[in-house]
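Below: one structure, written as structure tokens.
Left out: one protein chain. Kept in place: all the others.
As written, the chain order gives the labels A and B, with residue 1 at the start of each chain.
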Amino acid sequence: MVLFVMCFLLFLVGLYGVLTRRNLIKIIIALSIMEYSLNLFFILIGYVKGGEIPILKKAGTVPAVVVDPLPQAMILTAIVIGLATTALLLAIAIRLYRKYKTFDVSGINALKG
Amino acid sequence: METALLFILIIMLAGALYALYAKDLLSAVVSYGIVGFALVIAFLLLQAPDLAIVQVVVETISLVIMISVLIISTREDLQETPVAKIKGASYVHLRHMVYVAAALVITGLFLYFFVVSTSMLPVFGEHHTRMATEYIQHGAEKTGAINLVTGIVFDFRGYDTLGEATVLFTAVIGVLAMLRLTGKKEGL
Partner (left out) sequence: MNGMSLIVKKVTQLMAGIIFLYGVYIMLHGHLTPGGGFAGGTIVAGSFILLIVANGIRVFGLHREEQLSSAAESIAILVFLLLATAGMLMGAMWFFRNYLPHGTPGNIASAGVIPIYNLVVGTEVAAALLTIFLGFVIFKAED
């Protein structure tokens, strides 16, 4: 129970970073920290006490207590997707730096007005 | 087991907090690497070896791309401008009090809903696998694979893998479109 609360605290730290930091690289880092906390939360939910890894030693011998394999299958794809979106955000950030010479989000206001 | 996970989570929280407050951007990226690699240890403690392998390599590649972005541009963080004090004006305005009160109300609501929903979660470790019992007992004979996670990813849930490949492909198209404007115009 304490583990779930701390996982949520990590999510809140990421959310705080997205809302209050002005540097674009720190916003991207905080967004990625939010994704890590979500992945950890799913695997924490699927853990069974005393369970073993979901790989059989020989066909037909299922161990008695096995950790849930379904959240692991979901999060396996989510990790690679997280890397892809972070790379896309970094490409946008480096383009913005080329044009405006700064990473400050309050100075990037070409669409305003 | 729980104390080990608690220790790892404390390390992750400390790394995340330092990554947001570092004055130097390179230190922030290294601290972000601490969070990622502590997550690998957490995955290993939670009996998920597939995820640990993927997370190690993905974290390394992500760190390499971030540091290459920092080398191209700049290393310092922005100066946080101090609040300008006007002589004779009071610091406490009505607008500030309204903002603080609204923030406290919303935080209270958030905390209330959080407490209600986590009291309904199962205790850590007492997870009853309802959907996955069928996959665990008969997965090896239905798919022929003894790695159950691979059997689920490619046979029972193959459509999700197709979706993931599509998202990865779209992200690559996006990166190539952002970084390679051939025929640059002036000022772009």
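Simple rule for what comes next: a residue touches a chain if its C-beta (ideal position, glycine included) is under 8 Å from a C-beta of that chain, and two chains touch if they have at least 3 such contacts.
Keep in mind it's a predicted model, so treat the numbers as computed, not measured.
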(message) Among A:L15, A:L31 or A:V80, exactly one should touch the missing chain; which is it?
(response) A:V80
(message) By the contact criterion defined above, which parts of chain B meet the unshown chain? Give residue numbers in ascending order.
(response) 49-50, 53-54, 57-58, 60-61, 64-65, 68-69, 71-72, 140-141, 143-147, 149-151, 153-155, 158-159, 161-162, 165-166, 168-169, 171-172, 175-176, 179-180
(request) Since one chain isn't shown, list which residues of chain A touch it in the complete complex. (result) 53, 55-56, 58-59, 76-77, 79-80, 83-84, 87, 90-91, 94
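Keep this in mind: only the chains that are shown with their structure count from here on.
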(message) How many angstrom lie between the centres of chain A and chain B, each centre taken as the mean Cα position?
(response) 2
(request) Please give the residue numbers of chain B that touch chain A in the complex, ascending. (result) 1-2, 5-6, 9-10, 12-13, 16-17, 19-20, 25, 28-29, 32, 35-36, 39, 42-43, 46-51, 54-55, 58, 61-62, 65-66, 69-70, 72-74, 77-78, 114, 118, 121-127, 129, 131-132, 135-137, 140-141, 146-149, 152-153, 157, 160-161, 163-164, 167-168, 171-172, 174-175, 178-179, 187-188
(message) Using the touch definition from the top, list the residues of chain A that touch chain B in their complex.
(response) 1-10, 13-14, 16-17, 21-23, 25-26, 29-30, 32-33, 36, 39-40, 43-49, 51-56, 58-60, 62, 66-70, 72-77, 79-88, 90-95, 97, 99, 102-104
